[in-house]
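A single protein chain has been omitted from the complex, and every remaining protein chain is retained in its original position.
Order of writing sets the chain letters: A, B, C, D and E. Residues in each chain are counted from 1.
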C-alpha cells in the first residue's frame, strides 16, 4: 500500500546493519497516531533533507513488521511552504473537549466583562487575526500539558472559569481576573512555532513567553485609545508574575489579589492536566504511574469503583 | 468609669519612670477592640499573676490619655477556669461572613456527598462534639490568615467550594476532594489551644497540625465499621501533602489529582485571605501595603473605580 | 540440571533476536546470589504472569553460558500465597552481624530502661507479634542501607547503642533516647511490603514511614493504661523529626535534646552503612568507588596497612 | 538664621514629650548634606502635608543643638510642581567622576560602533529627549550602588568599557556587547521616579526594570526602519538575562557569549561599587565595615601603605 | 566601694540626658558575672580609649541602683599589654566539666592510639607550646557553643570519645577517627584572638578555621620525618570536610567513613551543646526556650520527673 502524506518527524536516527548497510529509522506522527518508518536507499542524500521535529512529505510503501505497520520510505523531505493553521489541523492532534465548546465558553467570558476598557481590549484582540488565530490554534506547551491544537485556548479558558469562581470566595476585581487569566500565557504564540511541529522559536528560547507576553500585550494596548495605564500595568504584572516566584522565571512575585488568583489557578490547571497526560501514557500498573522527571514524583490514580458502587 | 471585665493580654511590659517608679504597660483585647492599660501599683505582685496571651480578669478605671481611652488597672490576674467555647465568643473576634451562612454551606457540602463511606464518616464527625465544636469555633491560624473564631470552618468550607468547582474543569473524585478539603486542616484543633487566647499547644509545637491531623482522622475512621482502607489512605495522603512540598513541612508531595487540587486551592485561599488581612491593617498609602515579612513582599491594592465607573 | 525454585525477579525485559524470535531476559535472586535466566517459549503467555520485584516460582534447566550459569526457563509465575516471614528467610539475604547477637543487644537495651511507662510500652510491643515479627524481619530500606532481612532491627539497635553513649557526653533523658532510637523507623514495617521482595506498599508511597510511624506508635500507646501524654508527645516528636529538616520530609525539626541525638546518630548510621554497601559493590579501583547518585559523591576507602603495619 | 529651601525628606516621625507636647522630628537632605529639623507648632496640620521621600519646601530657623545645626521648622509642604531634571540637580547628590567625562566616554563608545543598525539605534536614542535626559540624570539604584544623579550613565558606561575590554580576551561581537552594556539597565528610568527623591514608581514595583527595559527597547526599535529582528532579539535577551539566574529575577539565563559578558561585568561593577559606598559610610574600625545586610558579609578594606611604601 | 579591675566590655553606648548631659552606659564582664557601669565625666576623652569587646582596666565606685549594683566609672582604658593565657583565666568564664578531667581524657585518648605516625604527630603537638597552650585555653566558638575557656578542648575530646564509640558499630579506622576528631577544629586557635575577649582575628575573618586548620596541620606534619602522605591527606580531608556540605563552608563533602563519622558527631556535639546553652539563658517558660535565630527554632526542655519518679 502506498503512503504519500505529511507527517511530523518525532524521531530520526541513522544506523548500520551487520552487513554494513546504512539505514535510517524514523518515527512519524499525524492525526491518526505514530508510525515507524525505515529508509533503506539514498540514505546519505535523504538524511540531509529534513530534521527531527520537521513537517515532512513522505513517499513510502506500508508493510507489517512484527504485526505492526511500518513504512518503507522512498522519499522524505521538509515542507518549506508555510502551512496555514487550517491545513495544520489535518495532521496535528486536537484537544479533547472540542473546540466549539471551548470557544463558546471563551465568548461567554468576554460577554460577562463589565469594564469598558477591558471590553474594548478584547474587541480589538478578536479582530487581529494574527493574534486570535494563533491563540485559538496553539498548544499550551511543547511537552508538558495541553500538548495539542487548541490547548492554549482550552487552558486559558479553564483558568478564567476557575479564577472567576474563586473571586466569589476570596474577592478581587472580576474583570481583571478574567482578562489576566485569558492573557497570562499569550506570549506562547511567539515562544513556539508550530508550523513545523510543536517547537520553540529562536526568540522563544531567547526571551521566554513571559517577556514575549508583555510585549504582545503592550502592542495590543497601543492600538486602543486612552487605555488606562493602571489597568495596563496590572495586567502586565499578572502576565509577568504568573509563575509565582523568581526561581520559576517570574521577574516579580504576584503582588495583588488578582495576580495571586491567576497564579494559583494556572498552577492547578497546568499541573493537574500535566499529571493526567502522564497518567494516560505512563501507568506502571493499575494504580501508579512511572516516575515523572519534571514533577519529581510518581502519581497515584484513584481506582474506579472505590466507593463501592 | 470602672471597667471590670475579661480580656486577652496582647502585650505586656514592665518599665521604670525617670522618678524610679515601676509600672506595667499592657494591651488588652476583647470583642470591641484593643485598649491600653497601665498598672501603677502592686506591680511586683501583679506581674507574676499573668502572662502575654493569657485570658485575664481586669479591674480598672478608664480615663482619656491623648484623646484615647486608657485603663488604670488596679487588679489583673489569669483566669484558670476553663471557659466553654460559647463563653469565649463573648470577647474574641468573630469572622466576617457570619457563622450561620458558613455552617449552612458546610451542611450543603455534606448533603452533596454520594459516597456511602464518606457520608458515614461525616455523620460520625458531626456527632462527636469534642471535634465538631472545635472545628466550628477555632481560627484557621494564630497570626496569618482567618485569625478569628470560626476561621477554621470558614477556610475549610471555602476550600471545599472552590475545589468542587475545580473538579468540573480538571476532573478528580468530587467526594474525596470535598472530604479532603474539609479535613485538611483538622489537626489545627489540637495544634492550638484557644481557651487562653490564640496560642499553640505544646503538642502543637512538637508535632504540628499535619501529624496531629492524621491522628485525629485515624481516630475518626476507627469508629466506623469497615471504612475502606484505600479511601482512608487517600484522605490521610491529602492531609499530609496539603502543604505541597517537603520544605513547607509536608512529608509527601501531593501524588493524586485530588491532593493536588486541595493543595493549590488551600494555598490560594490562605494566601489571598492573609494578604487581605494585611491590607486591612498595614496600608502605607492608598495603593501599597507595608512589607509583609512572611510573604516577603509589599502588596498592591487595586484602587476603587479603576474601570472609570 | 533442573532448577525449580522460588526467586525474586530483579530485572525483566522482552527482546527480539535478529531472526525475529521474541525472548525474555530475567535476573533472579535468592539467598545464594543472582542468576540470569532466559525464556524462549510461551513468551507472550508467561510475560503477563509476573512483574519485576515479584516473588516467583520458576521451572528451568541450568546451563553454562560464557562460563556463567544461566537458566533456561520453561515456566515462571508470581507466588500469590502469602509467605510467612520464616519462609521468606529461605531465599532473601540476611544481615551480617547475626540475628541472635542483635536481638540480644535489643533485649539488653530494654532491660536497661528505668522509666515504668517506657518499660510497659516495650513489654506490650514485644507481645504484639504483628509488630515485633516485622520489626525483627524487615530491612531498614529498599535500596540504600541495611537492605537485608533483619536490617531494621540492626539499624535501630545500633542507633540506640550509639545514642545511649552520646547521652553520657551531651546529656538528655536516656530512656527517652533509647525508646526514640528503637522506634524512630517503626513506620517502615507499614511503608514496605516484603512478602513479594523488598517493595514499597501503596500506603508507604502515599504516606511515608514518618506518618505511618506515629500512627503505629499511637496504636501502641492506646493499649497501655494511662501512658503519660507528655512522654507520648515527645516520642512522637522524635519519630516525626528524625530526618532533621523539612526538606528531607520531617514536618518538624528536632526541638529537644533527645530528638537531636536520635537525628544525628540515625544519619550517621544510615549514611555510613550506605557508603559501606556502596563500597562493597562499586569500587572503581582500590581506593575509589564509582559516583553515588543519591549521596552525590565518590567515596574513598582507606587502604589496609596505611599505618605501616 | 532663616532657612527657606527645598529638601528631600529622608526621615519623618511624630513624638510626644514628657509634657505631652507633640512634635515632629525630620531629616532633610540637599546637595550640602543632611540636616535635622523639628516641628513644634501646627504639628497636626503640617504632618499631613508631606511624606517621607517627598521633595518639600521648608521654612525654618537654624540653631545649634549639641554643636550640630538643627532646623526649627515653621512650615513644610510637598512640592507638587514637577521639577525639571535641571532643577533637581540643585539639591540632589551627583556622581564623583564628573558628568562631562562620563558623557564623553559614552560618546566615544557610540563612535566606535561599526554595525549600521546599532549606530542608527543610538542615533535615534540620543534624539529622544524623554529617554536620553533620564538616562543621563537617573541614579543606577535607589539604595545599593551608584545612588546619585548620573549614576545610571556612569554604571552603564563603566560596564561597556570593561565588557569591550573583555571581548579582546574571550571573544564575542563587540558592537552587541557595547549596546547590551549601555542598555541593560535602561528600564530603571521607568522603574524609578526621581522627581520627588529617589523612589520606585508604581509600575516599577509592579513590573521591575527588566520587563520595563524590554518595553522601552521595543519602543526604540519600532522607530527604526527595518531593524534586524535577530539583533533586536539578542539585545532584548541581554536585557532580560543580565541578572544571570532566575532566582535574581531574570526570566532567562544568559545564553550567548555577549549576554554572559554583560552579566558578569554588570555584577562586578554593581557589587564592587556597592561595597565601596558601604565602605564610605560604614567602617567599624580601620579595616572592617559593619555587616552588609544585602550582601550578607562584612568587608575588609586593604590598608593604605600595605606594600611598605 | 572602689572597684579597680580588669573586665571585658560587652556593651558600649553614648547617650544624652534630658538636660543635655552626655554619658556612657557600659556592660562589663569578669569571672563573677556581668555588671552595669556609667561614665558621667570626661566622656569625650574616655570614649575613644576603648571599644566593645576590649579588655579594659576600670576605676570606679560601686553603688546600688534599683537594687542592683552599678559602677560609677571614673577611668576606663584598653589593656594593650598582651596577657598570658594564665592571666586571662582570672576573669574569663571557664568550662563546667573541669579542665583536669578533660585533659585526663585527652591524654587517655592519645595513649590509646596505635598508629606510630599518629603517635608521633601528637607527641610533637604536645611539645609545641604555641599550639597546645591555645588548644587547651580557647573556647570552641565566639557565641554559639562551648563559649568559655577550655571549650575547644572539651568539644574536641567529646567528639573523639563519641566517635571512637561509633567506630565499634559502623567501622572505620579508629586512630584516624580519633586524630581527626581532636584536630578538626584546630584552626580556631588562629581564627580567634582571645587576649582581648572572645573575638575573631583578621585572618580568622578572611580565611576561616577550616583553611587555617589545614595550614596549622601542614605545619605540624612538616616537623615530623616521613609522615605518610596518605594519612596526611586523609586528616586534612577530615578537617576541611567536617562541616559536611559546601553550603556550610566545607570545600569538600566527607568522602571516607572516618570523615563522615567526625562530621556527624561534631554536628551532634556542637548543636546539642549550643541548645543547652540557649536553654540556660533563654527559657520563655518552664518548657520552651525563646526562638533561636541561628537554629531557627524554639526548643523544648523535657520536664524533670516526667517518668513519675
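Definition applied: contacts are C-beta pairs under 8 Å (C-beta built on N, C-alpha and C of every residue); 3 or more make two chains touch, one makes a residue touch a chain.
Model, not experiment: these values are computed from the prediction.
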### Query
So which shown chains sit in contact with the chain we cannot see?
A, C, D, E
## Note on the structure
Only one of E:40, E:65, E:248 or E:291 touches the unshown chain, namely E:248
### Task
Among E:77, E:103, E:203 or E:276, single out the residue that touches the unshown chain.
E:203
### Touch criterion as defined above, residue of D:62, D:84 or D:297 at the omitted chain
D:297
## Note on the structure
Absent-chain interface residues of chain D come out as 114-118, 158, 161-162, 165-166, 169-173, 175-176, 228, 230-231, 234, 237, 253, 255-258, 260-261, 264-265, 267-269, 271-273, 275-276, 296-303, 306-308
### Query
Tell me, which residues in chain C touch the chain that this view leaves out?
66, 285, 287-288, 298, 300
### Query
Touching the missing chain, which residues of chain E?
202-203, 205-208, 210-211, 214-215, 218, 229-230, 233-234, 236-237, 240, 246-252, 255
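The rule we apply is simple: only the chains that are shown with their structure count from here on.
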### Query
How short can a path of touching chains from chain D to chain E be, counted in steps?
1
### Query
Any chains in contact with both chain B and chain D?
A, E
### Query
chain B and chain C are the same sequence; what rotation (0 to 180°, nearest 5) superposes their CA atoms?
180
### Query
Residue numbers at the chain B-chain E interface: does the shared fraction exceed half, giving same, or fall under half, giving different?
different
### Length of the line joining the C-alpha centres of chain A and chain E, rounded to whole Å
60
### Distance between the centres, which are taken as Cα means, of chain E and chain C, whole angstrom
41
### Query
Going by the touch rule set out above, which residues of chain A reach two or more other chains?
230, 234, 237, 255, 298, 300
### Task
Could you please write down every pair of chains that are in touch?
A-B, A-C, A-D, B-C, B-D, B-E, C-E, D-E
